[in-house]
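The complex appears here minus one protein chain, its other protein chains still in place.
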Amino acid sequence: MPFSSEYLGSTLLVIVALSVVFFAAAAVALGYYLVFGENLAGLPQNLYTLSLSEYVIESSPEPIIVEVGKPVVFKIVNEGTVKHEVMFVPNLEMMAEMISSMAMKLQRENPDLSQEEIIEQIDKLHDTMMEEMIEEAMKGKAIGEEFMIELEPGESRVTTYTFLEPGIYVIACLELTGTFPEAHAQEGMFNQIIVVEG
Amino acid sequence: MFHYPFNPSELSETAKLWWDLFGFYLAVALILGAVIYASLVLIPVLYSRSRKSVDEIKPGVVPGDRGKTLYLAMIVLLIIAAFMSIFVESYISVNKLASLIEDEYGVNVDNLEQLQPGEVDGALIIEVRAFQWGWTFIYPNGVESDVLYLPEDRLVIFKVTSDDVFHAFAIPDLRVKIDAIPGQVNTSWTIPEKPGTYRIQCYELCGVGHAEMITKAVVLPQDLFDFWYKSMGEELKGLEGKG
Partner (left out) sequence: MAHRILQIKRWLFTTNHKDVGILYLVTSLYFFIIAGTLALLFRIQLSVPENDFLSAAKFNQAVTNHGLLMVFWFLSPLAFAFANYFVPIQLGAKDMAFPRLNALSYWLLLFGGLLVLAGFFVPGGTADFGWTAYAPLNTETFTPNPGANLTAFGLLMLIASVTVGTVNFLVTIFQLRAKGYKFLGLPMFTWGIFFTVLMMLWAFPSLQAALTLLAVDRILGATIFEAPKAGLIWDHLFWFFGHPEVYIVLFPGLALALDMISVFSRRPLFGRKVMIGALAAAAALSFGVYAHHMFMTGIDLSYLKIHMLTTELISVPFGIITILAIISMLGGAIRLTTPMLFAIGSIAVFIIGGFSGVFNSNPVLDIANRGSYWVVAHFHYVMVGAALFALLGGLYYWFPKMTGRMYNETLGKIHFIISFIGFNLLYFPMFFLIDMPRRIFTYPEWTGWGPLNFMATIGGFIFGLSHLIMFANLLYSLRHGPLADKNPWGAWSYEWMIDSPPSEFNFEGIPIVQGNRLTIAMADGAVTSMESHGNHLSPWPLLISLGPFLFLLGLGLWIAEAVFSLPLMLVGAIVFLYAVYGWFRDDFHERFKFEEPPEYKERWPFTNIHRVKLGMYFFLLGDAVFFAGLLGTYVFMRLEAGNTLPGLITHNILLGLLAVLLMLWSSVFMYVAARAAKLGNKTLALAGISLSIILALSYLVVTGFDWLAVFSAGFTLSDPAIASSATTALSHAIHLIAGLAVAAYLALKVWIRGFTGHVPETIDSLSLYWAFLAVVSIAIFTITYVF
């Protein structure tokens, strides 16, 4: 009597058994997933959006984790109200110090210049001088079109990099508008790119 | 330097402690669980009524006690032994939570809440204030921030309190969690080991904004952290000077 309830009982028990086996498996999966699963701090991605505003570089998703040798696309948007930049900085502390001491020096030497004029002057210096320095520093570490991207408010840019060495790469904004004589970075406008081996 | 994927137990010293323990517990649970489940499922199948005709239950007769004392004692002892192993492991791990930093940094964990900044070499003491609904992190140099910046590879001690109701301060990935209680300072510590951004969230129901008490902990390499810490501190001094 295949449909008697006695028979059904044992059939159901088999189902229970199966589901119990399912749990055992699930429990093992739990262990595996938790121990060897994806990095809880984030997965390497190949597309990041960086939004710049006063005075942060925010990335989505966070944190920025990239695999060595894989091209990664950054979509950079200036959502602030002043000019910002994204610049690869080998030594942030030194660079920031340099910029702000330069600003202060200019101000001391030319007391008749307004803040805007000083910033303009430094911008020029910064563009020519730093560009070379950075190109030099990034050589062999990363491939990309430019390592210093300046954006006016509302402007955006898409660019691609391929990192060749694992490590932490710091990006920062060294503009001065609004934080004069300090750079935006000193207000916290920087972020880190974590480059890992695959 | 970095290999992907990061093992979650490498994210911090406390995470390592946690994952080692969790693995131990999981192993014990899976081994015991497998045996128990196997018997729970097999016995009813093997001894279903169609195969046997035992009937020791008689209406109106109080069933007697069954089971040889020897077997019963063995079962009880076996379970107690399993318990002992768990207990010993817990005891060691709880002590480890204290001794890990006691040995290395010479901190007395019994009165962490009285620690003053600078008292422990190399440690960073951060005051965490929870409120409805958000967080303020106060650094020894007076910097206040709503995002938590942490240095890599350095002992960080959190002194946690609340302005209004109970909250719980947690950085789950780093295995930090401690209640924020009005009128009381609780402490917790960790040593972050991997730069990155981690979720901070409140783990104790604190009103309608509870779900939104999320912010981030950014672990930076030492030099970058120092840059942030110093320039924010100078910023603050500048402001004070002017004001």
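In order of appearance the chains are A and B, and numbering begins at 1 in each one.
Heads up, the rule we're going with is that a residue touches a chain if its C-beta (ideal position, glycine included) is under 8 Å from a C-beta of that chain, and two chains touch if they have at least 3 such contacts.
These numbers were taken from a predicted model, which means no experiment stands behind them.
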item: Which residue of B:122, B:142 or B:209 touches the chain not shown here; value: B:209
item: Residue numbers in chain B that touch the chain omitted from display; value: 14, 17-18, 21-22, 25, 29, 32-33, 36-37, 39-40, 43-44, 47-49, 51-67, 72, 75-76, 79-80, 82-83, 86-87, 89-91, 93-94, 96-98, 110, 132, 164-166, 168, 170, 172-173, 175-179, 181-184, 186-187, 199, 201-211, 214
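What we mean here is this: only the chains that are shown with their structure count from here on.
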item: Chain B partner contacts - residues on chain A that touch it in the complex; value: 6, 9-10, 13-14, 16-17, 20, 23-24, 27-28, 30-31, 34-42, 44, 62-63, 65, 67, 91-93, 96, 166-168, 170, 182, 185-188, 190, 192, 194-198
item: Touch list for chain B against partner chain A, complex; value: 1-9, 11, 19, 22-23, 26, 29-30, 33-34, 37, 40-41, 44-45, 48-50, 172-173, 194-198, 216, 218, 220-221, 223-224, 226-228, 230-232, 234-235
